[in-house]
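Submitted below is the structure of interest, expressed as structure tokens.
In this view, the complex is presented without one of its protein chains, the others remaining in place.
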Amino acid sequence: MIIVLNHATTEQIDSILLNISRSGLEPYYVDYFGKKMITAVGNSRACNADAYRSLPGVEAVIPISTKFKLVSREFKQEKSVVQVRDVEFGSMDKPVIAGPCAIEGYELFKEAAVAVKKAGAVMLRGGAYKPRTSPYSFQGLEEEGLSILLAVGKELDIPTVSEVTDPRNIELISQHVDMLQIGARNMQNFVLLKEVAKSSMPVLLKRGASATIEEWLMAAEYIVAGGNPNVVLCERGIRTFENYTRNTLDLSAVPVVQHLSHLPIIIDPSHGTGHWRFVTPMALAAMGAGADGLMVEVHTCPAEAVSDGPQSLTPARFQKLMQGLAAVNRAIM
Amino acid sequence: MIIVLNHATTEQIDSILLNISRSGLEPYYVDYFGKKMITAVGNSRACNADAYRSLPGVEAVIPISTKFKLVSREFKQEKSVVQVRDVEFGSMDKPVIAGPCAIEGYELFKEAAVAVKKAGAVMLRGGAYKPRTSPYSFQGLEEEGLSILLAVGKELDIPTVSEVTDPRNIELISQHVDMLQIGARNMQNFVLLKEVAKSSMPVLLKRGASATIEEWLMAAEYIVAGGNPNVVLCERGIRTFENYTRNTLDLSAVPVVQHLSHLPIIIDPSHGTGHWRFVTPMALAAMGAGADGLMVEVHTCPAEAVSDGPQSLTPARFQKLMQGLAAVNRAIM
Amino acid sequence: MIIVLNHATTEQIDSILLNISRSGLEPYYVDYFGKKMITAVGNSRACNADAYRSLPGVEAVIPISTKFKLVSREFKQEKSVVQVRDVEFGSMDKPVIAGPCAIEGYELFKEAAVAVKKAGAVMLRGGAYKPRTSPYSFQGLEEEGLSILLAVGKELDIPTVSEVTDPRNIELISQHVDMLQIGARNMQNFVLLKEVAKSSMPVLLKRGASATIEEWLMAAEYIVAGGNPNVVLCERGIRTFENYTRNTLDLSAVPVVQHLSHLPIIIDPSHGTGHWRFVTPMALAAMGAGADGLMVEVHTCPAEAVSDGPQSLTPARFQKLMQGLAAVNRAIM
Partner (left out) sequence: MIIVLNHATTEQIDSILLNISRSGLEPYYVDYFGKKMITAVGNSRACNADAYRSLPGVEAVIPISTKFKLVSREFKQEKSVVQVRDVEFGSMDKPVIAGPCAIEGYELFKEAAVAVKKAGAVMLRGGAYKPRTSPYSFQGLEEEGLSILLAVGKELDIPTVSEVTDPRNIELISQHVDMLQIGARNMQNFVLLKEVAKSSMPVLLKRGASATIEEWLMAAEYIVAGGNPNVVLCERGIRTFENYTRNTLDLSAVPVVQHLSHLPIIIDPSHGTGHWRFVTPMALAAMGAGADGLMVEVHTCPAEAVSDGPQSLTPARFQKLMQGLAAVNRAIM
């Protein structure tokens, strides 16, 4: 249930919040791009929508069944622009995020960061907490990695994004980066989604490898309904029977999401293909499909990367990609 | 890396643990069904196996590449039996866990519990924290649900299992139940896996809807390598193109897992099919395939269940299923 | 459109057939388990159902949208029994078909045939025309293979089944075997389906590796609507992301098909798993699920088979399987 407010006073709002709590649901006060509302998360059967409809300060009560609502185009027709410092997702800027999969040390990371910024990347990525299939794989530098990311970001004056995997770390990570990433494996980690929803940080929400587009938008709805409207979606490949590529990059998600939702969507062709050789054509394809940006893995020495080396571009290849992107971007405008 | 110990003293063990920590890996002391060992979790490149091989108290050092090791048949040939109070998974007992998807209230839950116990179920299931695709769906009674589960379990003297979704709740839930469940959506929530690994509670690890058997065993390896050998695997259907059933129950996982691993594997035909009508034949099929047990959803009034009603058996149908199971079980012995 | 007849005369029938032909559809006269009817295959928009409803000899006209009709339970509630000489599919007999994947020569085939018959198989399989992924793989002995199959079938007095891949070969193959098999790759080879529909031979229709159950029943509908009601369905595994097994055997197809259709359904655990080690447990599971029979690959020397050796049972393993099947069968009665 969503209660849209109309010049409600603080007392009126508090009273509604209290009533929702008492009925066993979780109430959230949301300032959704200027529109004030209260969302009631939980079992919708437990609450009587009519009881709220006639309250002072209430404009409308929108019953919700099972699908996404706040993130839908029906709810908000104009496309959303999510701002990360001076970087805009959802505008004509089409920003490119780049950097190595994992932060392996200050020198190596700085080197990659300088290279990608020079080539035109406007945001820096680097993993400090790595969710790895095997317990015997490198799990990230953790706090040390965050410090390196913060330092390099400041030195180069470039915004940063890094993955959060533990609800207990959100505050810590938020102090070091400009945008929180929810990885594919955690797309339906609802505990984590609810926790980043309480944060005001922009969130990059990757699609789960076997999530439908509808489930993905529902995961975004968790964050938005919980109070944080700053969500950027990121397609990174789905799991199919085809094994020549690491995943099957579902580029049709770009026009589909843009049809169903007002949220920006970017593409990660590195995880999406798993081979550097296919990253550039798929990045150009993503731009052709109308994606709102890209996230690309770049490593100064892919052969020695501790994680995802085979899918990382060298700085030289990344620079060439950036030139191609600009051309395609002009073509489809 | 796994360091197998041989009459190592406390000082020797502490020294090894310290050395591993210093090299940037996470050391765990594991008593693995009587065999003492230390596992080093993290980037295996970072450590020099030879340096440990010659230490006093060390019998062998086993380098690990990327695959599962401790959970493999190669490592331990005889089948493991995981004990939850007096219930044995992995023996000829083939226990059946039953109960409603979610705990909705004391009366309703007690009623279902009495019915399933009478029909022969030896363990009780009931969700208090429900991971739901939509933020607007019922999210579980949470602490109140746990209290109900604890109370009913005691009254009927039957062990219980419930899902854990938040690493911060493990202690709380452990005080209320006999076994922790990791749900399909959290199979690769490595933060959660590492946390239950620190616990001594038996763990029911569901297969992710798009996880390969290898990835599933790697998730089990996280728990075992982290110090908790009491893992029972549960197949609950994988995501395919076939939509007539909610998921495609992959029964071949039974012989495959039993070939690759010594861990017990049980089957959840309720989530695996999504329709009560198909639960009984698939439960009998699971027993035919040699599964080590079952988990079945039973609700006294499926039409009114707040969650997963369509796939729940009535007590009467469950009773009939139990009779069929006993017959098939005798047949394949 | 299906026109159900009621004591229609030959003239009345001919007149209806002619009218349908003129309207651009293909008419078929079908004696469907005793019920006489005419089916009109093609664009249903092109014909006016009402024009037929009032004709003498017409009991009812059933408009068809896009789904299966004749093969549905709604259309025919009692389960169909398909007879291949004295073998019954769909009764309590639960026949087992066995034999090598491909016929490689008289001696080898006879040897396998003797072994499987002795163990209890009531029907013999053997491929003479092999659809192979690579043009450089063995393509079958073709006519020579058919002759061997005919000879061995006669010598042992056991019915036989073999795959048909070419509409031009149906007559030839029908002269050598008792049942025609449509392989998974040809499940939507509609030219072939329409051709076997014209035949009176029993047909074993395998499910395509990526076919939904609905599409499979539609393929069966092609055969039945074309005049041949003797269809047995065979599940042999679907293509998923899981690669440990060759395919993912979808045993839930057994209760689903039995719910939706009156046609018998059998299981092929050999192609379904791709490893002999998993064939026996999955065969027992199939029986537990209520399958109407099995098709199992048996080779006297699997290591030297030119096709599908790894998934073939030895005669000794097959014999043991047959004993297990009998026990499970008794259990679920």
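Which chain is which? They are A, B and C, in the order written, and residues in each are numbered from 1.
Simple rule for what comes next: a residue touches a chain if its C-beta (ideal position, glycine included) is under 8 Å from a C-beta of that chain, and two chains touch if they have at least 3 such contacts.
Just so it is clear, the model here is predicted, and its values are computed rather than measured.
Taking the complete complex into account, A:Leu251 is the one of A:Leu251, A:Val306 or A:Met322 that touches the chain left out. Of the candidate positions C:Ser147, C:Gln188 or C:Asn329, contact with the hidden chain is made by C:Gln188. Screening A:Arg53, A:Arg168 or A:Arg277 for touch with the missing chain picks out A:Arg277.
Mapped onto chain B, the footprint of the missing chain covers residues 210, 239-241, 243.
Against the chain not displayed here, chain C makes contact via residues 1, 26, 39, 41-46, 64-69, 131-139, 165-168, 185-186, 188-191, 208-210, 215, 218, 221-222, 225-226, 239, 306.
The omitted chain makes contact with chain A at the following residues, 210, 212-214, 238, 240-245, 248-252, 254-256, 259, 272-273, 277-278, 281-282, 284-290, 324, 327-328, 330-332.
Note that in this section only the chains that are shown with their structure count from here on.
Its C-alpha atoms superposed on chain C, chain A is turned by 180 degrees; the angle is given in steps of 5.
Computed from the mean C-alpha positions, the centre of chain A lies at a distance of 31 Å from the centre of chain B.
Work out the mean CA point of chain A and of chain C, and you get 49 Å between them. Rounded to a whole number, the gap between the C-alpha centres of chain B and chain C is 39 angstrom. Each of the following residues of chain C touches two or more other chains: 210, 240-241, 243.
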